[in-house]
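With one protein chain removed, the remaining protein chains of the complex are shown where they sit.
Chain lettering (A, B and C) follows the sequence in which the chains are written, and residue indices restart at 1 in each chain.
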Amino acid sequence: MDNEKLLAALKTLEPQISVRENADRLAVTVPCERLGAFMSKLKLENALRFDILYAHTAIDWVAENRFELIYILSSLEHGHSLMVCVSIPRDAPVAPSVSSIWRIAEWQEREVYDMFGVLYRDHPDLRRLLLEDDWQGFPLRKDYKDDFMLEKPQ
Amino acid sequence: MGLITEKLPLYLDPVPGSSWFLGKLDEVINWSRANSLWPLTFGTSCCAIEVMMAAGASRHDVARFGAEVARPSPRQADLLVVAGTIVKRMAPRLRTLYEQMAEPRYVIATGSCVISGGPFIYHSYSTLRGLDGVVPVDVYVPGCPPRPEAYFYGILTLQKLIKEGETVRRPGERRKPVLAALPAGMTVDQIQEEMRSLLVTEKNSGDRRNG
Amino acid sequence: MVNLQTSWEVRTLSQRASEALAGGQLGLTTGYLFAGLAGLAVFLAAMALVLVYAERKIAAHFQCRLGPMRVGWHGILQSVADSLKLLLKEDIVPTDADRFLHVLAPFMSLLAAILVLVMLPMSPALQVADVNIGVLYVTAVSGLGALGILLGGWSSNNKWSLLGAMRAGAQIISYEVSATLSLLVVVLFSGTLQLSKIVQSQADGWWIWRAPGVGLLAFAIYLIASVAEINRTPFDISEGESELTAGFHTEYSGMRFAFFFLAEFINMFVVSALAATLFLGGWMPFHIGGLATFNAAMDLIPPGAWFAAKSAFLIFVIMWFRWTFPRLRIDQLMRLEWKILLPIGFVNLFLAAMAVLFGFYFFPVQ
Partner (left out) sequence: MVSTLEDRVRPPAAAGGPLSTQEFFINMGPQHPSTHGVLRLVLKLDGETVREVIPVLGYIHRGIEKIGEHQTYRQFVHLSDRLDYLSALMNNWAVSLTVEKAAKIELNDRIQVIRTIMAELQRIQSHQLWWGVLGMDLGAFTPFLYGFRDREVLTDVFEETMGARLTMNYIQPGGLMQDIHPNFVERVKSFLKYFKPKLAEYEELLGGNVILQERLRKVGRLEAKTAVSMGATGPVLRASGVAHDLRKKEPYGVYSKVAFDVPVGTMGDCWDRYWVRIEEMRQSMRIVEQLIDNIPAGKHLLVKPAIVIKVPQGLYYGQVETARGILGIFVVADGTGYPYRIHLRTPNFNNLWSITAIAPGLRVADLVAILSSLDIVVPDIDR
C-alpha cells in the first residue's frame, strides 16, 4: 500500500490523526487518549496488519515542554511501514501501554520509563530496565544533570 | 596455605643462614605462581573477544604460557582479566568477584575503557572512568580492543612482576600498577612528562611533518 | 597349550609383607609396608602430574595449537608449577558453609580413588593387595567418590554447587549399575572375583574378544558407564562449566580444589586400568591360545609395560571423547542409562551366562 492509500485507510480508522511533517516515512500524530484503540486497530485490521513494532522511543522536546513518543511499525505481510507519534505533557508524562498488543512493547516501554520517566498505564511490570532501581533522575531527558557526568572540554 | 607462606619465615628468621633458604623458596614459589596464571572467565564487551577468546584460540594460544585454564568460579582463579567497559552497575559485582578470589590474586585491565573510560568518557552517566577505584590493578594493557599479542605482553609483564616482586615474607603485596606497553624501567609519569615536552617542541617548531 | 598358572605367579606386596612377618623378619615387613605406602604416594603424584600435562597437550594438539610450551622443555613442568601454586593458594571456607564437611569432602573423593588403586594388578610383582573379592571391593569403594562430591556440593551452601552435587549423585549411582553388570560378564567367564586371577585367566586371549560378542559389548558398556561415573564429557553435567559455573566445586579453592582435580584424574586412571585389567588382559601380554612361539615372543615385553600401554590407550580414548563430544542433558543422561544401557546390559549378562554354560567361547579353560 503506498502512503496516500495508507493515510486514507488510517483516516477512516481514526479521524483525529494528523500527518507529522519532516519524517522519512508516513508519520501520523495521534491524540494520547485515542492511542490504545488506534494501535490495536492497526494490528488487527486485515488491510493494515502492522504486526511488528520495530522500535518505541521518546523525544524530549524540552523547549516545548513535551515528550513525543514514537512507535515505528511495520507489516511483514504487506510490507508497509508507519511512524506513530504521540505528544504528552512533560510534567505529567503518562501514556497508555501497548504491551498487550505487541509483547516487545513491554521492554521498550520499560526502557522509555527508565530513560525518560514516562509512566505507562496498564503496564504489567513497570520498573527500571537498564539502571538500578534506586537511580535518581531520568538520564535521557535533556535537562538531566549529575555529578558524575563529564562535559566535553571545548 | 598459611603454614608455609606466613608461619615458616617467622620460625626460620632467627636461624642463621635461613635467608638463603627463604630466598630460594621465594624463587620457587614465585616461579610457580608466575607460570600458572589461571584467568577467571569474565569479559564484558569487545575486549573479551580479543583477550579471552582470540588469545586462547589456535592462532595465538595463551596456553603456551600456561594461562589457558579459564576457571568459571572466582575461587579457583588467580587472574582477573577485566576485559571491557565497567559501568556503575557492574562495579560492585566486580568488586565482589575480586573479593571472592583467593590470594594471591592479580588483575590485568585490558582496553581503554577500563584504563580511562575510553570512548565513553564524556557525557556518559554510567561508564566508570578507569578501574583503579574498584579493584587494585597490576598491569594495564592499552588498546581498543588490545590485540592478543598485547595481552600476551601484559601477561609476560605480570609474570616478570611476580618473579621479581612477591616474597614469602610479604605475600600478595601490591605494587604500583604498570602499563604493559611501557619499556622496562619506565613509569607512566615519565611518559606524561615526555608527552608534555614533545607538545611544547611541536608548538615551537611549527609543522613537524615538514621539518 | 602352555600352563600359564605357574609361569605367571603373582606376589603382592601384602603377601610378601606377611611372609616376612611369618619368617620373623620384622625389618623386611616394615620395609615392604613403607615401600607400598611411599610407592603409592609417589605414583599418585606422578600420575596426576603426567595426566594433567597429557590432557593439556593432547587437547591442544586436537585443537591445532601447541599447549604449554614455556615452563620447561615443551612445558613439561607446567603441572608442577600448577600444583605448587594450588597448594600455596589461600584456602577459603565460605562463612555459611558446613565447615567440617566442606573440609572432609575433597579427602573423601581422593580416598575413594586411592583405595581402588590399592587393588590394581599392575604387574605380577607389583600389586599392593590382592583379595579374593577384588571386583566387589572395587565397585563398592569407588561408590565413595559420589559421597565426596555430594558432601562437597551440599556443604558449600551455594545453589549452583547443590545442583551440581545432586546431578552427580543421581548420575554416578545410576551408571554404577551398568558398570557393575558389565564387570559381571567377565566375572562369569573367568569364574573368580580376584583381580589377579582374572588377569591370569586371560593368558589365552583377552576377554574382549575371547567371549564372542558379549565381551566386546560389555567392554563398550563399561567404557560408557565408567566415563559417566567419573564425570567426564560427554557426561560432565555435574561440573558443566557453561551451565553450573563450576558445579559442585564452585566454592572450593586452593588445595582442596586441587584434591578434587586430582581425584578426577586418578579416577580416570583407575577406570582405564580396571577396563584394561578385566577386558584387555591387564599386564598379560597379547596371547593367542595355541601359538606358543608367538606367545613367547610377546612375553619378551615386560608385563608392566603391557599394563601401562593398555591403560594409556584407554586414557587417551577417554580424553578423545572429552575433546570431541558435546554434553548430554540430565534427563537424556538418565534415559541413556535406564532405558538403553541397563536393558542391554541385562541381556548381555544373560547371553554371557549361556555362553559360559555351554562353553561357547574361544579357548575354554581346561
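We adopt the following convention: a residue touches a chain if its C-beta (ideal position, glycine included) is under 8 Å from a C-beta of that chain, and two chains touch if they have at least 3 such contacts.
Just so it is clear, the structure is predicted and the values come from calculations on it, not from any experiment.
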{"item": "Visible chains that the absent chain touches, using the contact criterion stated earlier", "value": "A, B, C"}
{"item": "Interface with the undisplayed chain - residues on chain A", "value": "20, 22-25, 27, 51-55, 57, 59-60, 70, 72, 76, 79, 83, 102-104, 106-108, 113, 115, 119, 123, 125-133, 139-140, 152"}
{"item": "Where the unshown chain meets chain C, residue by residue", "value": "59, 62-65, 159-160, 163, 167, 233-234, 236-237, 240-245, 323-332"}
{"item": "Hidden partner chain, residues of chain B it touches", "value": "40-46, 48-50, 53-54, 57-59, 72, 74, 84-85, 87, 89-90, 93, 97, 119-120, 122-127, 144-145, 147"}
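Going forward, only the chains that are shown with their structure count from here on.
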{"item": "Chain contact topology (line, ring, star, complete or other)", "value": "line"}
{"item": "CA centroid of chain B to CA centroid of chain C, Å", "value": "40"}
{"item": "Between chain A and chain B, centroid-to-centroid distance (C-alpha), Å", "value": "46"}
{"item": "Between chain A and chain C, centroid-to-centroid distance (C-alpha), Å", "value": "64"}
{"item": "For chain B, residues contacting two or more additional chains", "value": "none"}
{"item": "Per-residue overlap in chain C, given as positions that touch at least 2 other chains", "value": "none"}
{"item": "Touching residues (chain side chain C, partner chain B) in the complex", "value": "56, 60, 63-71, 75, 77-78, 80-82, 84-92, 241, 245-246, 249-255, 257"}
{"item": "Touching residues (chain side chain A, partner chain B) in the complex", "value": "131-132, 139, 144, 146, 148-152"}
{"item": "Chain C-facing residues of chain B, complex", "value": "1-2, 4-5, 28-29, 31-33, 35-36, 41, 57-58, 61, 63-66, 68-69, 71-73, 75-76, 78, 100, 102-104"}
